[in-house]
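Worksheet: the structure to be examined is printed underneath.
A single protein chain has been omitted; all remaining protein chains appear in their positions.
Coming up: subunit A.
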Amino acid sequence: MHEIGMTIVEWIIGLLVLGGALLGALSAFGLLRLPDVYTRSHAATKSTTLGVMSILLGAFLYFVAYDNYVSAKLLLGIVFVLITAPVAGHLIGRAAYKSGAPLSDRTVQDDLKHAPHTDTQLREHTDGQLPHERERQRE
């Protein structure tokens, strides 16, 4: 009974850690393959967040099962990554949009173009283009 339980726990830990590592690798491929900043940050934030969280959960279960040690630090780390990583992705994406990072060629619609409080005034003065977009066209 006890040995079967340990085997199951071993499998769960292994799957969590390997799955997390796989998700990290997937997000690295996403960073390489996707066309613009926004899709890349989409790949980088979501899958690494889940990957890191499942690796941490695997480590937590390992310490519980083998050392009888409940690590509050690892639980706190899981919650911390869950809160902060999406906010970091949001901030990077917003900073990229505000500084006028180009969208991919396949973009159909840009909802933020006429949104209030983005850069409407700046864009109006320059015929809907940010200064450096205009410079890029001039070149």
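Note that a residue touches a chain if its C-beta (ideal position, glycine included) is under 8 Å from a C-beta of that chain, and two chains touch if they have at least 3 such contacts; residues count from 1.
The rule is simple: contacts and distances are computed from a predicted model.
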item: Chain left out of the displayed complex - its UniProt protein name, from "Quinol:cytochrome C oxidoreductase", "Protocatechuate 3,4-dioxygenase beta subunit", "Na(+)/H(+) antiporter subunit B" or "Light-independent protochlorophyllide reductase subunit B"; value: "Na(+)/H(+) antiporter subunit B"
item: Given A:A25, A:V70, A:V87 or A:L112, the one touching the chain that is not displayed; value: A:V87
item: Positions on subunit A where the hidden chain makes contact; value: 73, 76, 79-80, 83-84, 87, 90-91, 117
